[in-house]
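Note that one protein chain of the assembly has been removed; the remaining protein chains are unaltered in position.
Read from first to last, the chains carry the letters A and B; within each, the first residue is number 1.
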Amino acid sequence: MSLAVLSWSLLIAQVMLALAFGCTAWRVLHGPRAQDRVVALDILYLNGMLLLLTFGIRTGTDLYFEAALVVALLGFVSTGAFAKFLMRGEVIE
Amino acid sequence: MRWLLPHPVISAGLLAFWLMASRSVAPGPMLVGAIIALLGGWALTLLDPPKVRIRRPGLILQLAGRVFVDIIRSNLAVARIVLSRRLPRRTGFLHIPLALREPHALAVLACILTATPGTAWLEFDAEEGWLLIHVLDLIDEEEWVRIVKERYEAPLLEIFR
């Protein structure tokens, strides 16, 4: 019984996260301005990471966790670089 | 002791990070973690960060608890705003005069305000101490100024004195 509840919850959560992914992807594609796209991309990374974590719970393997850690790190660095680019027009001065 | 561990908090954090990342407390990871912690502390000494003095540990815990509760509360409030049929009409910028000048304290305040849904830190004028934030639910400007100044700035002024 509780197994069914948990597996269905995981499925529903994954569907919701996929929808969230879609919302942010729309914002990345449609802008309207560069700063909107950058914020949306940051949250797109986060939604992808949460999806990986739910897959990890579903399959019971630690591998997804490593991927989530890398995605979180990359998201931070890339958004920082994008913000710098928006401010100055160059990443490295 | 001072030369061995110049930044004890950072070193402890690095050790905890390493043990969590390698997921064991066996002697091997412990040894590598200790080396990383020592090297990290020494490297930070070379970078020579500005000294910070922190007081009132009890107040820090109190502030942390307050921020935790506020984040949960404003999470629910902002989620309700997002999902409600009508979006709020009153969103806007707010100027707040701050007495806080200590850079670390300002960084903590910036993180608190940005991490809380509903408020976002935009800019700080260090010369005259004006802070510019954006508020999602700007019904009462005086109320927001009072919240920022009394709930967050006052304890930060005490902690980083």
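In the analysis below, a contact is a pair of C-beta atoms (placed from the backbone, for glycine too) under 8 Å apart; a residue touches a chain by one contact, two chains touch by 3 or more.
As a convention for this text, contacts and distances are computed from a predicted model.
Note on the omitted subunit: UniProt lists it as "Cation:proton antiporter", one of the names in "(Fe-S)-binding protein", "Cytochrome c", "Cation:proton antiporter" or "Response regulator". Taking every chain of the complex into account, the absent chain touches A, B. Remark: the residues of chain A touching the chain excluded from display are 1-3, 5-10, 12-14, 16-17, 19-21, 23-24, 26-27, 33-36, 38-40, 42-43, 46-47, 49-50, 53-54, 56-58, 60, 62, 65, 68-69, 72-73, 76, 79-80, 82-84, 86-87. Although one chain is not displayed, chain B still touches it through residues 17, 20-21, 23, 71-72, 75, 78-79, 81-83, 87, 91, 93, 95, 110-111, 114-125, 128, 130-132, 134, 136.
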